[in-house]
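Removed from the display is one protein chain of the complex; every other protein chain stays in position.
Labels A, B and C are assigned to the chains in the order they are written; within every chain, residues are numbered from 1.
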Amino acid sequence: MAKRCVPVTVRWSDMDAFGHVNNVQVLRLLEEVRVHAFEDLRDHGGPSLLESGVVVARHEVEYLAPLVWRLAPVPTDIWITAVGGASFEVGYEIYDDDEDGARTVYVRAATTCVAYDLGTGSARRLSDTERDVLESWTDEPVPFRRRSR
Amino acid sequence: MAKRCVPVTVRWSDMDAFGHVNNVQVLRLLEEVRVHAFEDLRDHGGPSLLESGVVVARHEVEYLAPLVWRLAPVPTDIWITAVGGASFEVGYEIYDDDEDGARTVYVRAATTCVAYDLGTGSARRLSDTERDVLESWTDEPVPFRRRSR
Amino acid sequence: MAKRCVPVTVRWSDMDAFGHVNNVQVLRLLEEVRVHAFEDLRDHGGPSLLESGVVVARHEVEYLAPLVWRLAPVPTDIWITAVGGASFEVGYEIYDDDEDGARTVYVRAATTCVAYDLGTGSARRLSDTERDVLESWTDEPVPFRRRSR
Partner (left out) sequence: MAKRCVPVTVRWSDMDAFGHVNNVQVLRLLEEVRVHAFEDLRDHGGPSLLESGVVVARHEVEYLAPLVWRLAPVPTDIWITAVGGASFEVGYEIYDDDEDGARTVYVRAATTCVAYDLGTGSARRLSDTERDVLESWTDEPVPFRRRSR
């Protein structure tokens, strides 16, 4: 089990005219979770994925229950589902656990990140250190409900 | 061919600190394209999908080339790829065609929309009119490059 | 002294293409601070200004030093500068204090809020309870550097 839980703050403005957290803002919350997890890696001696450069190549996101704005941060699990030569896959789950341990899952999502050289503006291979850190953080595939066709 | 082209305005603020249109803002642009296409349906005698209620259940999006901010709107094709009893799938392509007709595709994406009754707060079946309009607007599946696993 | 300090979380996406927290996003941060302070009032037995309804009639904001994105929340003071029959003025200061107590002020701002009846869609008078709470939270005027002409 290598999932990390990053509580994320929902802003009042993340709600749209329907009064729920807007589906696009959910991706914004996941960006925040990703940035915090990447910075946390660096604080623990790992490479800075933000500074060495990573770009998003793909998102897949499922909305399972409406997320309602509240002051308390929302627990979000983030983990790695696959590591390739020049890319890796990130999995997420946004949820609440009630007092009896029953979980409401609001969102499941996956992001494909491609290692990027900010200097040359082109894709690059992951370094050995990056790969080691990412592999130690790997867990199950995201259990999506609907599969793409 | 039932694809509609909706030119979408990119805001200066859609750029992030890397100087490209941020990947989350791309979903924001697609929301705008969807809203404009839905309203256009209504103006042509169709139902208002916005007012009768539609929620987003899933997004899949591929980023193929960096989108750079500019004043001129960016052409975006939007079409329907599948119609079910209570949901439908939307496809999109954001692109530029140069003078010789060569196309640069920036983004391909798909959204699963679920018909929703705003009064009762629950899913509903698509009406016959909605289904007719959506089917007349149906075209090929989104030609994603990477398939989810 | 009735200023309250609300630490506010800056998102990575609050930076613009110049690499600083965007001036418009600063207003978004102040909205968050205001919402948190209003909810805090309610938790302490006061009225809910969010639910009984308040609209923004005016903002004045001064940018004194560039605010750079970081993981740690940024301390922000919020207080009331004036209470009228149907409106009140909010003051803010976003800052950092270093170890020696020297303060860097990034932003000073003021917002005029008008009490609003969400049911009738019109302005309303502040209730006695609202006025009492707001007056107990009143402090000095915002010390703006540039005065409007």
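In this text, contacts are C-beta pairs under 8 Å (C-beta built on N, C-alpha and C of every residue); 3 or more make two chains touch, one makes a residue touch a chain.
Just so we're clear, the structure is a prediction, and the values are computed from it rather than from any experiment.
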**Among C:V24, C:V68 or C:A86, residue touching the chain not depicted** = C:V24
**Complete:** Only one of B:D16, B:E31, B:E62 or B:E93 touches the unshown chain, namely B:E31
**Complete:** The one of C:D40, C:E60, C:D96 or C:D132 in touch with the missing chain is C:E60
**Prompt:** Which chain B residues touch the hidden chain?
**Reply:** 9, 11-13, 28, 31-32, 35-36, 39, 71
**Request:** Tell me where the left-out chain touches chain C, residue by residue.
**Result:** 18, 23-24, 27-28, 31, 55-63, 82, 110, 112, 118, 141, 144, 146-149
**Fill in**
chain A residues touching the chain left out here are 12-13, 15-17, 19, 22, 24, 69
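In this section, only the chains that are shown with their structure count from here on.
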**Asked** Rounded to the nearest 5 degrees, what is the angle of the rotation relating the C-alpha atoms of chain B to those of chain C?
**Response** 180
**Message:** If I average the Cα coordinates per chain and compare with the overall Cα mean, which chain comes out closest?
**Reply:** A
**Message:** Can you compute the centre-to-centre distance for chain B and chain C, using the mean CA position of each chain? Integer Å is fine.
**Reply:** 37
**Fill in**
Multi-partner residues in chain B (2 or more other chains touched) are 24
